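What you see is the complex with one protein chain gone and the rest in place.
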Amino acid sequence: MGNWFTENGPLLGLALLDGIASAALIFMVAVGLNLVFGVLRVLNVAHGSLFAIGAYAAASVGFFAASAGLPAWASLPALLFAAMLVGLVLGPLIERLLLRRIYDEEPVLQLLVTFALFMILEDAQKLVWGVQPVSFSTPVSLMGTVDVPFGTDVIPYNTYQVILLPAVAVVTLVGLAIFLRRTLTGRVILAVTMDREAATAMGIDARKVFLLTFTFGAMLAALGGALSTPTSSLVPGIGASTIVLSFAVVATAGLGQIEGAALTALMIGIGRSIAVTFYPELEVVVPYIIMVAVLLVRPQGLFGVVETRRV
Amino acid sequence: MPLPFQLTRRTALAAGFGSVLLPASLSAQAPVQRPSELKIGVTTFLSGPASVFGVPGRNAAEMLAEEINREGGIGGVPVRLFFVDEAPGIDHLVGEFRRLVQNERVDVMFASISSGSCLACTPLGEELRKVTVLWDCGTQRIFEERRYQYAFRTQANATPEILAPLLYLMKTKPDFRTVAVLNQDYAWGRDSWEIWKTAMDALKPGTRVVAELFPRFGATDFSAEVTRLLALRPDVILSTSWGGELDTFIRQAAERRLFERSTFVLPLAESSLERVGRSLPAGHIVGSRGDHWHQHPRPANPQALQRFVENYRRRADAYPIYPTYHMAQAFSALRAAHAKAMQANGGNWPSDAQLAAAFPGLEFDSPTSRMRIREDGQGLEPQLIGTTVHTDRFPFAVMDKMVIFPPDLVTTPAGQNSVAWLRTLTPDMVNRVPDPISAAG
Amino acid sequence: MTALLEARGLRLAFGGVKAADGIDLAVMRAEFLAIIGPNGAGKTTFINMVTGYLRPQGGTITYEGAEITGRRPREIVRRGIARSFQLPQLFSEHTVEENAALAIAARQGIWSPFVPLLRPAWRDEARELLDRFGLLPLATRRADALNEGTRKLADIAMAVALKPRLLLMDEPTSGVSASEKMAVVETLARVLREAGVTAVFVEHDMDVVARFADRVAVWSQGRIVALGPPAQILADPVVQREVIGIERHA
Partner (left out) sequence: MTLRRIELLLALLGAGALVLAAMTTPWLKFVLTIALAKGIAVLGIMLLLRAGQVSFGHALYVALGAYAVAFLAPVLPDAALLLPAAALTTAVVGTLIGLFVSRYREIFFGMLNLALSMVFYSMLEKFYHYTKGTDGIRVPPLTVAGLELDRVTHEWTIFGIALALALGFGAFARVYLASPMGQALTAIKTRETRLDFMGVSARSVLLAAYVLSATMAGCAGALIAMATRHVTPLLSYWTASGELVFIAILGGAGGVLGPFLGAVTYELVRVYAAATVADMWQMILGAVLLLVILFARGGIWGLLALRLQRRGAA
């Protein structure tokens, strides 16, 4: 075992670096889904569509900024702007027009409403952006690479992926934690997450909280998409594969738990990159193995609170 | 907006129920008369990741159908197209195939981009006795595992499409010792690797495979894989990936200078060249699943190729990529077969069986060369492979030092199993590879 | 008389709050034992521990000579201990008679996929049971359409349908209107006496306690502070001041 580590230590180090970079993106998408689920108790399948639309919108805004003659550094705020735009437009629209009508329904109906929305948005996105892969990699080129030593060799990494993405994820995590625990709005959201009935009984306007949270969640989804744009080409179907992974994160993390989402994202990201390095065959099933293992030990998820049924 | 939508839907439903009520036997076995239109069913990807190929295929089909109809149709009859999306799965596809054959009464089916779809459709076409043209799918299994009377492929298959790049690599950069592969984790990715590995073991024994990476189909990030490849420094990296995944892989590899460490062999990259722009550096090997390239060095009919390229660019605002050429080949073969069958039938409209009988041995024009369909139904298509170069004329990498592999060099002989045939190859095969042609100015 | 149920030194704390701080109690066969005490004294916790919903952190519970401490609710029910709930736990999408029939099925064996739940034998038994509780007119009403008092009765009826030897009831008369209360308890007591069921019930109405309990246990801060016949306990000035006084105000 010690031998194995001395031999493969450097490789393991590289895998950790890759894992952290991919965990950052996984976290960005999953945390929004988890937040929305915690407050609205609606498992939003259309979160994947918001991710995809955010990604495409980021590319469009980026191209527009470039064609308008803005300097290359403007591509970074362009990503953020695109995500805000998507979240602020689509979030309230979806919440007001659709979700609001179904809060009192059974969970399966709520889930299917978002599933239907997902199907509609999937085709709508095709109508707007077509089916040819779209890519916008200016931010990655802009930020260049950092060389990581590996034995006598060096491995170049994208600064964007190993520095900026994890930094954004950490800022989001810390910012969210402070927002939820220290500000009044945040505490209200937290109160609704923990006990909706008690919170409404205390006079909290749940509808307002729902609207706010959903819009916020939509922005996080779109931001996740926007942040993935510089490193990957956008094609139809990216929303579908994103949402399955995010579901696994939510169930593993525990409902509404942002720290849980962060830890799960890290486990999945690092687990996958270690798998790619040492057991490539396992890469695909890593998230599910982690989820099943966690739920075997902790049936309520990593950070889930056991809901005591009052009798 | 909603009103016309509802109207079309309602009429469509009405038409559908009309056909439910109409006894199907009315027009079943009537003597073959010249129909008012020649109906072609086309199965292609209209949603999901593979629509990267499916939609250009459809665009080409619509463009070609319009051209044919302007010129008076096939055998004097205008063609009409029916499209089916392959994405929802085999049960939907097979149902639609039946509907088109039994209800819409299409005259011929152009089946499938996905090999799985082809493997499901081909036997069905045979059972329904309907001519099925395999227009794009790559699996070599179809004609090697069974004989068909109604199914024909108007392009090559996976074996020449992978063998040609390998031979090209051996001819142009013979000194490689280590190889890594990164393919999509699905049938094509696995099959193409098996073909490459088998051929390489026969043609260049002793080459070491240092990594076999098969990321999930639809993956959007290859950072961990790129890291692994950077650390391993293989001489050659093979990837038969395509679409968004190939674009992503090329960009991520380029950003992290992987192209400086290894020679890439990308047998499908012709379809990504325009999109990835100058991200793809010079000096790497690119293929196009056949004999297609808008800057083809020796087209049989330069005017025809140029017209095809320009018409397609006007329509789709992009250079044509291999599925559009494959679609053109399918149409061209159908026209030729139809003419041949009519001639054999004394100028009368051919039956399904007569049309099918015209395909074996058929010769037809592709946009770049003259092609033939072998007796077993397999199309014989040359393979064009080249090395990337950056020029001032195009904002993206183009091919240079192109080799056009003749089909008889790289295609498995009829009646043989590809893997078994590849095992019999010998290293001196590389001496029979034609010399490279440089790109014209 | 022998003890049917015997609790010794039961302890359970939630955080710093001691809900059970050394409970010793023997319940005698066929007696009606009332539990009184202020809110938060640990009355419901006791029932929860006996029925297996909560596991005590210390002490033992013996029932019919066998130890049942920390066993799961399902197992404890099968030994003959049933309970009713402070907040009625009905199957809201079922009718009242279906609720009762489900309880009968739970007793008789639920694993029959081919015979309807409302088979004649079970329907008759359910209706007879509902009749005894005065619920027959509501038999085909959905459980979520009942008012609080009737829900409470249906909840108890379901526990009775299990034919327990020991029945624990958590505030059986709360929610029942004052005018009906005595009649309801009267019926309930008759049904239980006929079946020879031992009953432990948490009660806030001292008139009910005085009239129906054989013994009264007074709970305070997780301990039993007094135990004896109602006449003696209810007359105790300390109990009157500390427990009943607070009760009256609450």
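Observations on the structure shown:
To keep things simple, chains are lettered A, B and C as they appear, and every chain counts its residues starting from 1.
What we mean here is this: a residue touches a chain if its C-beta (ideal position, glycine included) is under 8 Å from a C-beta of that chain, and two chains touch if they have at least 3 such contacts.
Here the structure is a predicted model, which means the values were calculated and not measured.
Hidden chain, full complex: it touches shown chains A, B, C. In the complete complex, the hidden chain is touched by one of A:D18, A:E95 or A:E122, namely A:E122.
From the set C:A13, C:V115, C:A195 or C:A235, the residue in touch with the chain omitted from the display is C:V115, counting the whole complex. Within the set B:E66, B:D85, B:D201 or B:D352, the residue that contacts the chain not displayed is B:D85.
For subunit C, the residues touching the chain absent from view are 51, 53, 72-74, 77-78, 82-83, 89-94, 98, 101-103, 105-107, 110-118, 158, 162.
Not every partner is drawn; the one left out touches subunit A at residues 37, 43, 45, 98, 101-102, 105-109, 111-113, 115-120, 122-124, 126, 240, 244, 247-248, 250-251, 255, 281, 284-285, 287-289, 291-292, 295-296, 299-301, 309, 311. Of the residues in subunit B, those that touch the hidden partner chain are 8-9, 12-13, 16, 19-24, 46-47, 51, 55, 82-85, 88-92, 94-96, 98-99, 101-103, 114-116, 119-120, 123-124, 127, 139, 141, 185-188, 190-191, 216-217.
Everything below uses one rule, namely that only the chains that are shown with their structure count from here on.
With centres taken as mean C-alpha coordinates, the chain found closest to the middle of all protein C-alpha atoms is A. Work out the mean CA point of subunit A and of subunit C, and you get 49 Å between them. A straight line joining the Cα centres of subunit B and subunit C is 75 Å long. Residue positions of subunit B touching 2 or more other chains: none. Touching two or more other chains at once is no residue of subunit C. Listed in rising order, the residues of subunit A touching subunit B in the complex are 11, 14-15, 17-19, 21-22, 25, 122-123, 126, 130-133, 135, 137, 140-141, 145, 150, 153, 155-158, 161, 228, 231-238, 241, 272-273, 276-277, 280-281, 283-284. Within the complex formed with subunit A, the subunit B residues making contact are 47-49, 51-52, 54-55, 185, 211-216, 218, 220-221, 223-225, 227-228, 230-231, 233, 243-245, 247-248, 251-252, 255-257, 272, 275-276, 279, 318.
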